[in-house]
Each structure stands twice: as structure tokens, then as C-alpha cells.
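After this line comes chain A, so read on.
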Amino acid sequence: MADAPVLRLRGLGWAVRGVPIVEDVSLAVDEGEFLAFIGPNGAGKTSLFNLVSGLCPATSGSIELDGADITAAPVAARARRGIGRTFQTSSLWPGLTVAEHLRLAAQAAAGTGARGLLRRRAEPYREQVDATLDRTRLGHRAEALAGALSHGEKRKLELAVLLVGDPRLILLDEPMAGVSAEEVPALVELIRAVHRDQGRTVLMVEHHMDVLLGLADRLAVMHHGTLLALDAPARLMADATVQQAYLGEAL
Partner candidate 1 sequence: MGTFVLLACTGLGLGALYFLIAAGLSLIFGLMDVLNLAHGALLSVGGYAAWWAATGGGMSCWLAVPFGTAVGTLAAVLLELALVRPLYGRPREQILATVGVGLAVPALLAGLWGADARPFPQPAVLAGTVRLLGAVVPRDRFLLIAAALLVLLALRLFLARTRYGLIVRAGVADRAMVTALGIDVRRAFTLVFAIGGAAAALGGALAGLYFGSVSPDQGPGLLIFAFVVVVMGGAGSVTGAAVASVVVGLVQQFANYYSAAGLGDLAVVVLLAVLLLVRPGGLTGRLA
Partner candidate 2 sequence: MTAVLVGTDGASIVRRMLRRWPLGLLLLLAAAPYSALPVPGLLDGPLGSPGSLQLIALCLIYGGLATSYDLLLGHTGLLSFGHALYFATGLYATDLAMLELHLPFAAAVLAGIGAALLLALLLGAASLRVTGIGFSMVTLAFAQAGAILVQRDPGGLTGGEEGRAVPADRLPGALVGIGNTANLYWIALAYLVLVLAVVRWTVGSPVGRVLAGIRENERRVEVLGLRPYGYKLVAFVIAGGLAGAGGAVYLLLTGGATPQAASSDATLALLVMVVLGGSGTRWGPLLGGLLYTWAAHRLGDLANSTDVAGLPAVLRVPLSQPLFLLGALFVAVVYLLPGGLAKLPARIRTTSPLTSLPASRSVRGE
Partner candidate 3 sequence: GTAGTAGGGAQAPVRVGLVYSKTGPLAAYGAQYLEGFKAGLDYATQGTGAVDGHRIEYTEQDDAGDPAKAVSEAKDLIGQGYRILAGSTASGVALQVAPIAAQNKVLFISGPAAADKLTGLNAYTFRSGRQSYQDILTAASFLGDAAGRKVTVLAQDNAFGQANVAAVKAVLGGQGASVDAVLAPPDATDLTPFATQAKAARPDLLFVAWAGDTASALWTALNQQDVFATTKVVTGLDLAASYPLFGPAAAKISFLDHYFGGAAGTDVEKAMTAYLAKDGAKPDIFSPDGFTAAQLVVHAVEANHGSVNDTSALAKALEGWSFDGVKGRLTVRAADHALLQPMFQVQLTGTGAAAAPSVLRTLPADQVAPPVTPIAG
């Protein structure tokens, strides 16, 4: 594994009109690591992802990617540097087809830019797109408009858009919410493959504990915007505070 951490947060905070939402979060993620976030609703997990991906401006602290400060970098610049994310509430292009989603994402990853004006829209991404459709079990819906997908299908498309671009640092925000029980194992396998076989660094928020337990190297517990604990899953699960604050009497 590389020397400098892929991602380092130092005293990161975000406040809206004086109300802190994320407070003083410091952590470092190594290349190829799988870090999972848990915590009660409203703990600030999604907000932390927003900070890292640039959708919210940090009001204190700093974010480093591969040792370079990206605290003030715009969303697109961070994405070009290899940060990819999914959204908790599916955020798609309702009028585009599933396949077109993946082509657009692949093209963005290829970085065609304004030079694209001079090219025909060839299909150099075909293999990439087809492969991703297969992996996410969306092949049969390739020509459907995203707006017409069922909830679970949207979740999978969300993941597919991320994967086709193959970013180095992956932020997954509750990818399993609403995916049918039957398909969860396959998706878990998929994420595992991206992490293990392709060696991508993954940060993931998930409320399904047993999904996490099989995947995560480390577990971060957030509470009231702060990082409550950061440790190996087994040890944290035994922690009484975590039990009480988060898991309760799990179903």
C-alpha cells in the first residue's frame, strides 16, 4: 500500500448558519482501504460525503487527496482527481436511458472535454458500458428511461454510473437501501470485487450491519456530526456506547 494516505481529513467541519452539522472530523484513509460509516439518522454521514466530494463547502479544517489540499476545489475538479460517489436519494438523468447514463459517465471519465465538439459521438465505451450493465444486473433495462425505473433499479443504476467511470476513491451512500433482499448478496459481491480485485479505496455508509461486517476493514461511528469512534468492526460492535446510540435492539 502507498505511503501517503489517499484521503486525509483534518478537523473538518461544516456549519449552516452557525449550526454545526459536521464537526472536527479527522481521519486518514489508506490506498485500498475499505472504511464504513455508521451512525444514527442525521449524524452527518451524508454531509461528510458531501464535504469530501465538494457538494458542500467546508467551513473549517482541510481535505487532502494524495497529499494535495483540495479543500476549496470545485466538485468537478475533485471528480476528475478520482473521487466518485453515489447518492442516498438517487440522483439520475430522468430523461436519459440507462445505457446513455453509462456512456455519459464513461465519457466523463475519459475526459473528452470541449474537444468532443469536433468528434462524432462514436461508441468507444461500448464494452465498458455493457460490462457494467451486466455487473449491476441492469442489462435488461438498458434502453429504459431512468425516470421509469423502479426504486431498486434506480439504486443499481446509481451504482453503475459510479462504477463505469472507475474512480479511485469511491463514496457509497447507502447503496443497498431499497434493493431487494435477493439481490443484496450479488451487489455486496460486486462492491467486494471493486475493492479487493481492483484495489479501489471505498468509503461506504450503510445501515445494514451484516453487509458492512463482511466488507469493511475499519468502521467509523458518527454521532451528532462528530467522529465518535474509528476502529476494527469486531471491536466496535462490542462497544456499549455504539450499541446504545446506534444499534439499539437491532432487527
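A quick word on the picks: all candidates are chains of the complex that A comes from, given by their letters.
Rule of thumb we're sticking to: a contact is a pair of C-beta atoms (placed from the backbone, for glycine too) under 8 Å apart; a residue touches a chain by one contact, two chains touch by 3 or more; residues count from 1.
Note that the coordinates shown come from a computational prediction; the quantities given were computed from them, not determined experimentally.
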item: Touch-positive candidate for chain A in this complex, from 1, 2 or 3; value: 2
item: Chain A residues touching candidate 2 - in the complex, by the definition given at the top; value: 53, 55, 74-80, 84-85, 91-97, 100, 103-105, 107-109, 111-112, 114, 116-121, 141, 143-145, 148, 161, 165
